[in-house]
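I am attaching a structure below and will ask some questions about it afterwards.
Shown here: the complex without one of its protein chains, the others still in place.
Order of writing sets the chain letters: A, B and C. Residues in each chain are counted from 1.
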Amino acid sequence: MTRYILRRLIYTIPVLLGVSLIIFILFNLVSGDPTALLLGKNATAKQMVELREQLGLNKSLWLQYLDVVKSAFTFDFGRSWQSKQEIMHMVKMGAYPSLALSIPAFTISTILSILISLVVAFYRGKGIDLFIRILCIAGMSISSLVYILVFQWYFGYYLGWFEISGFEQGFPNFVPYVALPAIIWIVLSLGPDVRFFRTIILDEIYQDYVRTARAKGLGEKTILLKHVLRNAMIPIITYVVIQIPFLILGALLLESFFGIPGLGGMTLNALNSSDFPVVKAMAILSSVAYILFGLLTDILYTVADPRVKLK
Amino acid sequence: MKTNSLWVDAFRRLSRDKTAMMSLVIVIIFSVVAILSWMGILSAGWSQEVGGSNMPPSAEFIFGTDLFGRSVFDKVIHGTQIAMSVGLVTSLIAIPIGVVLGALAGYFGGWVDDLITWFYTTFSSIPNIMLLISITMILGKGIFAVYVALGATGWGSLCRLIRGEVMKHKEREYVQAAGAIGGGHMRKLFIHILPNVTHLVIINASLQFQTAIKSEVILSYLGLGVQGEPSWGTMIDDAKLELARGVWWQLAASTLAMFLIVLAFNLLGDALRDALDPKLKGK
Amino acid sequence: MKLFGLILLIASFLVGCSKEQNFDERVIYLISPEKIAGFDPINASDMYSSNEMGKVYEGLFEFHPLKRPYELMPNLAEAMPTVGDDGLTYTVKIKKGVFFQESPAFKGVKRELKAEDFVYSIKRLADPKLMSKGWWTLDDKLVGLNEWRAKYAQAEATNYADEIEGLKKVDDYTIQFKLKAPFPQFLYALAMPYSFVVAKEVVDFYGKEFLNFPVGTGAFVLPKFEQTNRLVYTKNPNFREKFYPSEGEDSDIANGLLADAGKKIPLVDKIVVDIIVEAQPKWLGFKRAKNDLLEVPKDNFQEVIVGTRELTDDFKSKGIRLHAEAQLDVTFISLNNQNDLFKDNKKLRQAISLAYNRAQANKLFYNDTAIEAQGVIPPGIAGYRKEFKNPYTKYDLVLAKKLLKEAGYPEGKGLPDLVVETRNDTSSRQILEQFADNMKDIGIKVIVGQNTWPELVNKVTTKRNMMYTMAWGADYPDAENFLGLLYCPNQSPGSNGANYCNPEFDKLYKQAVVLQDSPERTALYEKINEMVALEVPWVFSFNRTKYYVTQAWLKNYKFMEFNHTQFQYLNVDLEVKKQLSKKF
Partner (left out) sequence: MTTPLLSVKNLTVDFHTQEGVTRAVNNISFDIPAGKTVGIVGESGSGKSVTSLAVMGLLQKPAGKVESGQILFNGNDLLLNNEDQMRKIRGNEISMIFQEPMTSLNPVFKVGAQIAEVLTIHKNMNKKQAWDRAVDLMNQVGIPSPAQSAHKYPHEMSGGQKQRVMIAMAIANEPKLLIADEPTTALDVTIQKQVIELMMNLQQQYKMSMMFITHDLGVIGDLADDVVVMYRSNIVEQNHVKSIYEGAKHPYTKGLLACRPNLGANPRRLLTVSDFMNEEGKELVVPAERLTVYDKELIPSHQGEGTLLEIKNLTTNFPIKGGLFGRTIDHVHAVNDVSFKIQKGKTFGLVGESGCGKTTLGRTILRLIEPSAGNIIYNGQDITNIYGEELRLLRRKMQIIFQDPYSSLNPRMTVGEILAEPLIIHGIGNSKAARLDMAKELMDKVGLKVMHLNRYPHEFSGGQRQRICIARALMLRPEFVVCDESVSALDVSIQAQVLNLLLDLQDEFKLTYIFISHDLSVVNFISDEVAVMYGGKIVEMGAASKIYQNPSMEYTKSLLSAIPKGQPKHF
């Protein structure tokens, strides 16, 4: 197990190299010269040349790439070109609102989806199953942007039930701000989640061991909640955990619509202003998170499924 | 003698499924509309000012007019063309990449697998939105960039799926049998294994299609979408500013159109899965 | 059922959370529509960070909060400077007994403001390592400063101990500036946030984190900038004796703006600034009395305003006031004058300008409140002449077609598709969609290219564009700030993004910019403006009007273009607020 974990951690090296390379190539192709932007509307040509040098943009591409790789492994991303703030500090500041939104929303939506899909699986083939299935598919067929627009307008603006925008640090101060985006998040995820979990649970329901459980005289509810759910947890864990690294990045659209100063907005901002150090940091951090949570998935497997041994 | 390939069987099952047939009809209608619009037969006049600014739906303009007095109905039709082409071209880019890489990785294993796995792990570990934005920026804006960006980011899950399936099939006896009669790698992979995973590709294509249509909206919101012509994305994006003024028809019309086609693809995807995936047979 | 229960739970929680109003403390609630990057004055390049910095930091001069046209008055300076006979030497006396706000960097000692702090602060602006966005204000202006900058451009660190001839402390309370050449806008430069004064100890103490620890001499204190969405400033208890002005325009008395005349400022205990980017939430917040001052979002215009100057009854009944002011800005569609199409083809440029239906755009995008721009200089700045009407900014399709034909492209034949670059937001796109629509009427096909801000900037600075849209706001109230946009040496990557070069224009411009403010200079500005307007280097669009609404209890607010120093004068009437709060 330890050896497996170690090996997986070592695997982050090639992935990080790849991520740095992709980000570096894309950025070099994308941004061109960031100096004009950084110096504002009255920049002079001379000052731009000086700044290029200061940012290390005169170095050979190879050396520049090495810098990217170096920061990928040291996590020292330096300071933002735009705000001059320290990037790790920005990440810390942005993580709070992002997580304040995403953790409750994600937890609630996951639990709710599992509950609903259990109910649906219990009544499989019946009217309620069909109804919820159709509701899920219909729900998934509407653009997320439409949900945001309509919910924000109706609940926030028209009815005035929720704060429309902004954020305050500290619980429970932030609750009124994240409530509406969290509800939208939940509504958005219920469709695909319930659909997926239902399939998983139904797959399990037709397994032989369920027949055994019935032959034992177990009730349908016990079978569902004990035997089936425990087995279904394995694919569910994968599905759920693999989303977590992207939660850290925040829900980009929701954050930008509800003025939540999270990492999603920060990333978008950085992309929109060619703030390479921030883009780089976010790409690298999220791929590290991706790998770590992939590893976590594997470890959770061994908990959920005794057949799995990590070697 | 009537014989039934699995495909014929699947289609027969599908044709008995009323929702699937309805969905198929919707997809066909949308495709025809898209083609007619592309040929300039429908909605050629979307850019004409036909009425006043922001006129609500009426008998004359069933979806009303937009800020510039253009017919929202025509814009929706033109948007259909954009959406269908985005769905189609994106799938045409993403699916071959995903299938070929997945098949090679799954079949050959070893360093080929390591390399391809590394490639998609790297790709999928970078948040999609970063790739989308970067690619559209590199290619310059416009529909071409939308195709490429969505295509280039959409192959990961299919690649993984195909890789897993090919690995499974590689061990099946029919593939061994093909080897035993002297068939080479290419024959085993392309003649034997791939046709047996095609159903997954078809199911995936129906999802890819609608995901692309939905992504176009997000790209439009970020200002990276189609330029200079109306798409459902830009129409929904417009609504951001219009809704507060009570102008809801542009949002409603484009959402309705999108809802229909995405719903149709979702239902069709489900029906295809039921019809094509032998695993679920009899359930 | 469960879902419903959950919603109930959340809803009840929300109700429990709504805050009680406090009517004992004098607090002003403001909005900043953009994120604040940090509190280093030398990077205060945009209006919104300037506004925040202006609460903590101060400069030698400030604009008078009431007098119009805008007039400088001494702030940390004792008086307006004495200028030597050569017109190049400026001597400034600073106030005595001004202290910096408390900071651990001062180790418990009360730190008095000295002349050398200004020398230090301006050197920071020039420091090549710091790459200030405001360097242009003093670039090539002070004797020795550029040389000092050049000396350390390649070095490891900058040495602040070097004496600079053009930037000297005479004694602890006197500074002397020496200019290389006449620069009539110099005092404006010294009033800009870039040259706000900071203390060396604080900069050294915090190092790179300095930008999060503002320590100024200003009326309000912000102990630490937390990079959150809410900034809370408290009154500086040790603020010097500074008083509300007792003179202003005639209308100011009627508007109650002189009620606090002669009182010691600041007049409030706290200023709370919420950073909210999206338009709707800000507006809703204002309607719920959560903030005291707001620019009216364009989409809510109908809800607020009848005609162009009148509030709706609903708003009037709540005591809300409207402030509608023309801005010192100009929006335009820049034509790349080095592109072969436009370079020597004045008629093409004019044809495009004539085909642009500004009235329609004004209605669609500005609620008919903007002024159609006739030239480069906006109203409110000397050089603008109300009577001047540019013949090429009318909407005249017949003439446009005629000129297009003369330009060699009858009905647009032979003219390639024109690409006009803009930003990637919805409004920018819509504005250009309408423009493209207009151009179709004379046979020109225009494609709208959307760009992220860096892309657009790059396309402009590298001249890789045919046309792009831009708005230019005044840095200071002087036509030089606008006319420079067409001065040939300023071409890309400088501020002349249109890459317009006209020797005659350049000659007149050079003459005008060294003149002190005078009727003679105004006449010259007018002449240049009107001359270049006929050349149509840009498609002139609009001079916009801003609409602000203020709550009844917000006192002493008067629209200001350069408003970073304005907030110290504001006051709040708690009685009014208490009474009116029931109406919200």
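Things worth noting here:
FYI, a contact is a pair of C-beta atoms (placed from the backbone, for glycine too) under 8 Å apart; a residue touches a chain by one contact, two chains touch by 3 or more.
From a predicted model like this one, the values you see are computed outputs, not experimental measurements.
Although it is not drawn, the missing chain touches A, B when the whole complex is taken into account.
Residue in contact with the omitted chain (choice from A:Gly127, A:Gly170 or A:Pro306): A:Pro306. Across the interface with the omitted chain, chain B contributes residues 1, 3-6, 9, 13, 16, 172-174, 176-184, 187, 192, 195-196, 198, 278, 282. For chain A, the residues touching the chain absent from view are 3, 6-7, 10, 125, 207-209, 211-220, 227, 230-231, 304-307, 311.
We take it that only the chains that are shown with their structure count from here on.
Taken chain by chain, the contacts link every pair, so each chain touches all the others.
For the criterion of most C-beta pairs in contact, the winning chain pair is A-C. Distance between chain centres (mean CA atoms), chain B to chain C: 46 Å. With centres taken as mean Cα positions, chain B sits 23 Å from chain A.
Each of the following residues of chain B touches two or more other chains: 133, 137, 222, 237, 240, 244.
Across the assembly, chain C contributes residues 280, 424, 452, 455 that each touch 2 or more other chains. By the touch rule above, chain C contacts chain A in their complex via residues 2-3, 6-7, 10-11, 13-14, 17-18, 35, 37-38, 40, 43, 45, 128-129, 131, 133-137, 139, 153, 208-209, 211-212, 226-230, 274-278, 280-282, 284-285, 288, 424, 452-455, 457-458, 460-462, 472, 475, 493-495. Residues of chain A that touch chain C in their complex: 31-34, 36-45, 47-48, 50-51, 54, 79, 82-86, 89-90, 93, 108, 112, 115, 152-153, 156-157, 160-169, 172, 175-176, 179, 183, 256-259, 261, 269, 271-274.
On the side of chain B, the complex with chain A involves touching residues 118-119, 121-127, 129-131, 133-135, 137-138, 210, 214, 217-218, 221-222, 232, 236-237, 239-240, 243-244, 251, 255, 258-259, 262-263, 266-267, 270, 283.
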